[in-house]
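Beneath this line is the structure, given in structure tokens, with notes to follow.
What you see is the complex with one protein chain gone and the rest in place.
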Amino acid sequence: MEHTSLLERILRGIALTLVVIFFMFPIVWIFMMSFQTNETILRIPPQLVFKPTLANYTALITGKLTTAAGTLDIAFMRNLWNSVFLSVTSVAVALLLGVPAAYAFARHKFRGSEDIAFTLLSFRFAPALLVLLPLTLYFQKLGLANTYIGLIWVYQLICLPLILWIVRGYFEDIPADIEYAYRIAGHSWFATFRKIALPLAGPGIAAAGLLAFIFAWNNFVFALVLASADKQPVTVGALAFITSSGIQYGQISAAIVLSITPTLALALYAQRYLVEGLSLGAVKG
Amino acid sequence: MASLELRNVVKRYKSQTVLDNLSLTVADGETLVLFGPSGAGKTVLLRLVAGVIDPDEGKILIGGEDMTDLDAEFRGVGMAFQNFALFPHMTAFDNIATPLQANRSSQSAIKTGVQSVAKLLKIGHVLSHKPRALSNGQKQRTALARALVGSPPVLLLDDPLRNVDAKLRFEMRLELPRLLADRGATVVYVTQDYKEAMALGDRIAVMSQGVIKQLGTPEQIYREPANIEIARLFGDPTINLLDVKPSRDAKGIYVGLSNVQVHLAGAYETAVGRDCVIGLRPEALSFVDEGTPAAIPVTIEAETPLNEKIVTLVRTVRGREILVSRPAGTPGQTEGRAHIGVDSKSALLFDRASGDRIGSKNVVNLRSGEAA
Partner (left out) sequence: MTAATMQRRRPSGFRISKKVLPYVLSLPALLVCIGILIPFFTSVVYSFQRYRLSQPWARQFNWGDNYISFFTDPKFWNTLEISLLYAGITVLLELLLGLGIAMLLQKRSTLNNFISIMLLMPLMTAPALAALMWKLMTNPGFGVLSYLASLIGLQDFRWASSPSTALFTVVLVDIWVYTPFIMILLLAGLRSLPTQPFEAAALDGVPRSFVFFRITLPMLTPYILTATLFRLLDSIQQFDIIYAMTQGGPGDTLTVFQVEAYLNFFQSTNVGRSAALMIILWAITYFLSNIFIKNWLRLRERARGQA
């Protein structure tokens, strides 16, 4: 195993380099485009060296794009805010609902608990539109169409199973004796949950929350179906932006960069937990 | 203070019965040792008393009060776990303080309480450490301190010395009885170590497969074990067990050991002609001069001096190996041929098929009656 030949090392090196280029290039390229003016972007062959400009970002942030043809309004910051609000609130709700349920499933095996847990899990695998399409009709009747509340509710479809199954695993990893010891010391189940179970499962809960946030942020189809322009998150907003602004490629790139930065940053921050989260607790990283 | 009573308690896991219609009373201030192999149901019993699991049938009473439906926090018991079950995110101090915090003691009362019990258990210097910074011995003492700190009327100790090293176990075996006696609490102590059981218990309950096989003082369990299994579990070196078939002659009932007739003291009429096993504790055997009545000729194979006694392995002319023990410092043969005599009063006779002890002194044998 140890004495690998030089040729093999070179081949491995080349293979890894190709892999890194393939997976990193799009992000790097879009990042570079976001600092270019339209003229440099449109130049052929594409430029690797250019004079960076912050104009694209300024335009997005101020919401005003001044061109030769006049001033164009950009609602992108609104989309960004929607993404933040929808993701944060959805995860908060999912944690509020999911953590106690996960605790119940982990600690008290009650009648039907496994069936219920699996039903929740099956949401993760069911086609989203199966539920979404009838839901649009219901939401219109209920007045939930194009509301944050309606969207947050539907976002539970992805956040809740994720949190439930990951956090449940972390609760199961706490030895029951530790909780028993606290109960016997004279504390109620709620005190035990708060002072023992929650702190010990804390890192897992945080990781599940971050992952749920990433999935909520990256979701596209829910808002595409259920929200109109003023409630749309970046995923849908960027698509609309590309259609409406036509040829403002620099701004589009800057919008994409702004839209993917939060999840990338969080992912790097929580990468230790990603494997376990992505496999819903089936694989430990 | 409080007595403890279990009435017809049944606990099942799926189809398996872990505790089978078990009843048990522990008097106020008494230390009862639950002794038995793992899987006997000892730990389950402790947890039922503590209230962290519920019985399927039966009642649990503490101080005469029915606690069956009360949650653990209302039962007023202290418990130390085999694996310590310390709270990993709290310091030793906070670990020990949890029972006091539960009843809303004042900060100063908590501080004095924790410090005095920590001093007693010699862990005062590590109170600021988290469990992962403690040695096994310190963890064990912290767990014990947590169980003791609130002076609970009932103390449940689940094999607390299992996971500590031999030296510490030895120390604690000496220390614990005094500690428990000082508190005056009713104690249920689980162990798999017969020496611990003998040292600590006012009474010992020998458990196996979810039932109590024998309940009695350490003395009773040792001298009158209910069956071969219990006889074998108690005693070090282990009891000598030899197949015999008792017969009768003019002088009474005797068994043949190596062509020598050894008469038994006791009422063993029912055993005549049956396949039996005789149990001879090593200390019930002694070296005697040739010519002594009923002396059994043997060859000495090996000698092992232990701390307070010397154990000799001998072989009879029939090739059976027997252990003989004598107090250290007493003279004895170390090699060659020798003769041993049997203290027939302490010989134990068991039915070979059932394993139950045969004999009139059989007061606590729960499964007697099949003898005839």
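Order of writing sets the chain letters: A and B. Residues in each chain are counted from 1.
Methods note: a residue touches a chain if its C-beta (ideal position, glycine included) is under 8 Å from a C-beta of that chain, and two chains touch if they have at least 3 such contacts.
Bear in mind that the values here come from a model prediction, so they are computed numbers and not experimental data.
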{"item": "Listed residues A:Gly63, A:Pro100 or A:Gly202, member touching the removed chain", "value": "A:Pro100"}
{"item": "Candidates B:Ser3, B:Thr17, B:Asn83 or B:Ser105 - the one touching the absent chain", "value": "B:Ser105"}
{"item": "Missing-partner contacts on subunit A, residue numbers", "value": "1, 12, 15-16, 19-20, 22-24, 26-27, 29-30, 33, 41-46, 96-98, 100-101, 103-105, 107-108, 110, 113, 116, 118-123, 125-135, 137-138, 153-154, 156-157, 160, 164, 169, 172-173, 186, 189, 214, 217-221, 224-225, 234-236, 238-239, 242, 249, 252-253, 256, 259-260, 263-264, 266-268, 271, 274-276, 278-285"}
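Operating definition for what follows: only the chains that are shown with their structure count from here on.
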{"item": "Whole-Å separation of chain centres (CA-atom averages), subunit A against subunit B", "value": "58"}
{"item": "Residue ranges of subunit B in contact with subunit A within the complex", "value": "47, 50-52, 71-73, 75-79, 81, 83, 85-89, 98-99, 102-103, 146, 150"}
{"item": "Subunit B-facing residues of subunit A, complex", "value": "175-178, 180-189, 191, 196, 199-200"}
